[in-house]
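All protein chains of the complex are present and in place, except for one that has been dropped.
And now, chain A:
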Amino acid sequence: MIGRLSGRRVPWPGVAVLTLLVLLLPLVLPPFGVGIATEVFIMAIFAMSLGLILGYAGLVSLGHAAFFGAGAYTVALLGQYVFNTYLLLLSATAVAALLAAISGALFFRSTGAYFLMLTLAFSQVLFAVAFQAEPITGGDDGMSVVAVPDLGFGEIVGELGLYYMMGFAFLGCYLLLRLFVASPAGKVVKGIMENELRMRALGYNTFSYKLFVYTLAGAMAGFAGALYAYFNFYVTPDLLGWVLSGQALIMVIIGGVGTLLGPALGAAFFIVVQNYASFYTEYWALVLGLIFIIFVLLGRGGLMHLLRAVWNRTLPSRFREREDEMEPEEPAAEHQKERTP
């Protein structure tokens, strides 16, 4: 059976479908579509990282752009002296991870709205630093990125080259998160979201798990920011600002909280609508805002929920629920065991 390895369910069908999508999409896209798709992959990584802490750990952050912007600025600043793409990507991820670990350790004493305000304040502090340190960062005007991506087989300059670089980065991040949410630590994180007191009573150091998942999400956001610097050739303080954090939240909610692929879908939806709507009207934000309100009012499932409903209705029952995001366990394997205890 597809998707089973030694009798257990693995996420390969989803990954295979996504890989094909990344590989073949440029064939059907209009010329300007490749650039949009490239941006979608980057924002999808960013949105998935926020979706991880929001939907799997219950941490609502309004400052997630802090890590995205920190990653982007790391590439812009360090890229003036270092040219190895791997080293730059790694540095950007590490800087963002460090910032997330420190801020998380400080902020986890607070919960709910207070935590949200602290994350917002933290990102605004970084914004102010980028804004004020004009000799280094170019201040409000931002700075151009001189580093050119080179993964070991020549400089990636063409549109299609960037597309595949971001596409595979997205696939890698998705796979990593898929493994994480099914892993022991991922399940524990989910348990902490459900009932932290009970998890402590069961013997879990809940603080360390929350800090880990927050750091992982921050690192991934920093990675996305670094990719964005390569994609956009230019960074501005807006990449650290609360508007971008808010947009990421909208992507996650439109796509579906509590799912992995939902936020990526939300990012695609957001970027595409933004590009098309801004083509026709300068009030594109209004259009997106209305769509967002509709999604919030219609329930929390988001696009992912809608897709699943359509999927379940159109496919014969024996194919149903194969792509269930929340339940990586395969019940059939258990039934076999039951018969031979």
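Throughout what follows, contacts are C-beta pairs under 8 Å (C-beta built on N, C-alpha and C of every residue); 3 or more make two chains touch, one makes a residue touch a chain; residues count from 1.
We adopt the following convention: contacts and distances are computed from a predicted model.
A.B. asks: Match the chain absent from this complex view to the correct UniProt protein name in "Stage V sporulation protein AE", "ABC transporter ATP-binding protein", "Fe-S cluster formation NifU-like protein" or "NADH-ubiquinone oxidoreductase subunit 4L".
C.D. replies: "ABC transporter ATP-binding protein"
A.B. asks: Hey, which of A:I136, A:L179 or A:V296 is the one touching the hidden chain?
C.D. replies: Checking each option in A:I136, A:L179 or A:V296, the one touching the absent chain turns out to be A:L179.
A.B. asks: Provide the residue numbers of chain A that touch the chain removed from this figure.
C.D. replies: So the residues of chain A touching the missing chain come out as 8, 10, 179-180, 182-188, 191, 194-195, 197-206, 328-331, 334, 337, 341.
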